[in-house]
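Quick one: structure below, then a few questions.
One protein chain is absent from this view; the other protein chains keep their places.
Going in written order, the chains are labelled A and B, and every chain counts its residues from 1.
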Amino acid sequence: MKNNLRKNRILLRSFFSLIILFSIWNIAELISGFHLVGLFILELFSDFGSFKRELDVHTLDFLFAVVVTSIFLMMSVLGLLYFYVPGTRVPILWKFFNWSERLSFQILLGSFLIAALIFTAINSPIISTHEPNYYKDIIVTKLLPPGSKIHYVERTIENNSANKLTSIQNLKKNVMHQIQDESKLFITSFNISGDQLIYLQGFRKYTEPISHFKIDGTGLIINEKIFYLGSDDFGRDVFSRLIYSTRMSLMIGLLSVLVSLLLGGLIGYSAGFYGGVLDTILMRIVDFFFSVPILFLIVFLIAMFGNSLFLLILALGLGGWMSIARLARAETISCKKKEFIESLKLTGQTNYKILTKHILPNTISPLIVALVLQFGNVIMAESALSFLGLGVQPPTPTWGSIIKSGYDFISSAWWLTTFGGLAIVISVLSFNLLAEGMTSRLNPTKH
Amino acid sequence: MQKLIALYALILSLIILPSCKDAQNPSKETAMEPQFGGNVTVGISSDVDVLNPLFSQDIISGTINDLIFGALNYSEFDLEKGELVYLPNLANSWEISPDNRSVKYHLNIALRWSDGYKFTADDVQFSYYLYTHPEVGSVRQDMTSYFISEGKTKVEIEKAVKVENDSTVVFNFNQSADDPLFVSGLPILPKHIFEKIKLKDLFVNDVNQNPVGIGPFKFQKWDKQQQIILVRNDSVNYIKIPYLEKLTFKILPDYNNRINQLKSGEIDLAQNLRPEDAQTIKKDFNKLNVEKISGRDYDYIGWNCIDHEQFVNSGNKKITPHKLFGDSKVRQALTYAINRKEMLEGFFGEFGNIAVTPISSIFKTKANTDLLPYEFNPNKAKQLLSESGWKDSNDDKIIDKNGIPFKFKLMIPAGKPQREYAATIIKNNLLAVGIEVEIEVVEPSVFFENMFTKKYDAWIAGWTIPLDLDFEGFWSSDLEKNFFNVTSYQNKEVDEIFAKLKLTNDIEATRELLFRFQEILHRDQPTTFLYWVDNLVGYNVRLKNLQLNPLAFTNRAWEWFVVSEK
Partner (left out) sequence: MFLRRFLRRIFASAVMLIALITIVFFLVRLVPGDPTHQYYSPKLGSELADRVKVQFGLDQPVHVQFLKWFGNLAAGDLGYSISFRKPVIDVILTALPVTLTLAVLALIFQMFLGILFGTLAGANPNSKLDNTINIGSLVIYCAPSFLIGLFLIYFGSVKLGLFPTSHLHSTEYEDFSAVNQFLDFLHHIFLPVLTLTITSAAFTTRFVRESLSNVLSQPFITALRSTGMGERKLVLSHALPNSLLPLITLLGIEIGSLLSGALITETIFSLPGLGRLTVDAIFSRDYPLVIGCTLISGFLVITGNFIADMLHAKLDARVSFETIG
């Protein structure tokens, strides 16, 4: 037990440290983010029209990420302070930490990994280095191995002084990743002779006067872009795509697990509670769905109704409700046999009240465990569908589709499969760890 | 699934006929002395449907059928002349009447079917009886219109394909055929086998899996989804006895498998290589070589020219211009806004060409080379769009007109990576001029149903162009009759051109008309022609005398030979 406590503390501390490190790493973006928030608040009172125009989905997304990161940062600082400076205990946090320290290592690790996934999903705009669908000059940036550095120069944009950028637009352009940026010019190699820039793009050679590009005192500015985890067949940054994929996976996972819970819960509870013919019929339906291979069912549904995100979620939810229903039924039946339920019945409580007030709270824990497990399965199933080309529509990044392109280029681009696969394994693993930890907590007899 | 895509892409070409002389090759190769013997394995992407020319639909079964079954003449696409040429095959010689309404064939009756039966003129007549009989439901039925006797509704086979004696057959057409040799060039089937089967049972008969023919190769074995084995037909002197002992078609649906097996030498030839693989193979594998077949397939973006809802609601009657793509200026702008060069370079590398019109440059005399592709020019696109009223009036970065924002769904059929590639680029390109595109990848069956019923606003698909360059089905205004006119493009002048083309046999006049046709399409841009896809064929250099051409990669396969590796 002591050993466990120590392991948990290390885990907590490293989690906090990682978040602080991450924030320091991105400190410039955070500060600009707050600057942007300030500018927007000013704009709100001065020019509502431009406020509305500038505050589009991407900006909101970015600002939200900035705020969430700061909250995480604050919590982590307080958390570390709690460990090292005893006087700074915030009562609520202190309680939380104490409680979490006593959880099993498995639960803690699982939930931290999941927290990290959620953190990644929310903060994708900050963590990623590029817009996930950004690409330019494919011929130069296509299928680069991890760590590749590519030179680029920036074109000076033709003088359209008519629409000068406002401070908000300027700041946005600097801190947020752009889907399109025509000014950047990626080059394989270059050579400056006199006032001409001779550059190579793939097998093509071009010559252009240097004055077309941004220059400073020492001459032409040559920038470098690093593809941390390489690039895909469109020259898109794999790292950023992996980060953004987290959003899709978590969202699909969450929603389809909800579908499973609703359907499975409804059927399971009513079968268990009312019993009799209803029970038999409902359980036959469950058996029926169990006997249909899920993947075929999904292929079928998608062929039938077309491929949309809504349908994908529904289909994945439909694939997993049966075990929830069985579990709910079994738990309800065993709960129903308990004495206090019998006595409640005698006192004339309504069925609805008994079910919601007494049976539900007593049976929900194993269901939650099953749902967490289901979450991992859904992530896996979604990636399989994406891999078969039946998943989320391109160019939305998903892990499955990244692996799919890795399969297409298996002999030349190992990084696509490897990193995409790693992301899937880690996220499925975190849900499984949590579920396992919770199971052993529920059944303490087990090891 | 792959098979299905292949089918759709190839719907049009009546590919039974193999192919043509290759001008590019072989100074070195001719020095090699051909030797008999050896096995060659070809990797193909999907299993064939049936081995019976009556019913075979996909291109690869057409190719294999051509090796098993012979036709009266042997057609090749002459790359130098840019047109089809014909060589003697089951017939030693022929005479065409001056009005193009009949052909007399003198058969080579020394030939024997692969089961030993004699080949006679009756086989020819019986084959055409099957092709044209409605109860058989042959996929080659579109030839029937040439054979229907005047004033009748049915084909009178005795008149249409007249047997003069065992070695002479005369084809009589009811109208002047554009190319009588093409029409009379269907594969010949063995009467002694087919006459035993009831016509209405033919479509699922065992004989579809066990072909007996007269061709350079004999059918030996077909393991479903695995391989098809052909062996040399050395019983009689068919054009020439093949050098190869055995020709195996190995079915490898997975692309990576095909490439790996090509590299490891398990297969000797594979088609449709990805450009980047073609490049690495050229560079790093000196035992492999890559050649390309160009000019048959192109991909395009279809813009629906008419308002679909109104059209369907009025019982396919009411034609109103599409609210986004009805204006040819908008379509021109879209073409200007799309960076086709980036698509080509990104996906195809050094292979492929930008497409301008539906006639490729391999049709040397008929392609209008004066027409230049629209260059990539977003500014010009913006200007054209604002000229036709599309401006960003509410500052949401999306252009609009009369309150309708310029947003649409771009549909693509699943399975062709190059189209997904193009779509992704198009999405970004159009965003730059203020147009929002949502890409939707659709399963092919659903895609083609909706495309043919004109339900999509915009989509990417491809065509294989017909060798007779008969485009009437694709571009003439009658939407009821020509549902292959998928963009619902209507232009009176184009209709007139088609009418005139039917009446003339003059080469010069035909060329003039086709040039004008291309000009009009180029001006109106009912589709944005994207690129011509090169079929990249990779093969092991031990395989010699390969003569690729636009009709088939197995052109003159009897001249292939292998040199043993040392």
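The definition used in the following text is that a contact is a pair of C-beta atoms (placed from the backbone, for glycine too) under 8 Å apart; a residue touches a chain by one contact, two chains touch by 3 or more.
This structure is a prediction, so every number in the text was calculated from the model and none was measured.
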### Summary
Sole touch to the unshown chain from B:K81, B:K118, B:K154 or B:K224: residue B:K224
### Query
Which listed residue (B:Q35, B:S93, B:N316 or B:S445) would be found touching the missing chain in the intact complex?
B:S445
## Note on the structure
Touching the hidden chain, out of A:M304, A:I368 or A:L442, is A:M304
#### Entry: Residue numbers in chain A that touch the chain omitted from display
284, 287-288, 290-296, 299-300, 303-304, 376, 380, 383-384, 387-388, 403, 406-407, 410-411, 414, 417, 421, 424-425, 428-429, 432-433, 436, 445-447
### Message
Touching the absent chain: which residues on chain B qualify?
### Response
1, 3-4, 7-8, 11-12, 39, 41, 47, 49-50, 55, 57, 134, 137, 139, 141-142, 145, 200, 203-204, 208-209, 224-227, 248, 250, 252-254, 256-257, 260-261, 264, 266, 443-446, 448-450, 452, 466, 470, 472-474, 481-484
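Just so we're on the same page, only the chains that are shown with their structure count from here on.
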### Query
Between chain A and chain B, what is the gap in Å from one C-alpha centre to the other?
45
### Summary
Listed in rising order, the residues of chain A that touch chain B in the complex are 53, 133, 135, 138-139, 142-143, 179-180, 182, 202-204, 233-235, 302-303, 306-307, 389, 393-395, 407-412
### chain A-facing residues of chain B, complex
255-256, 259-260, 276, 280, 342, 345-346, 349-350, 395-396, 414-415, 417, 420-421, 423-425, 427-428, 431-432, 438-443, 445-446
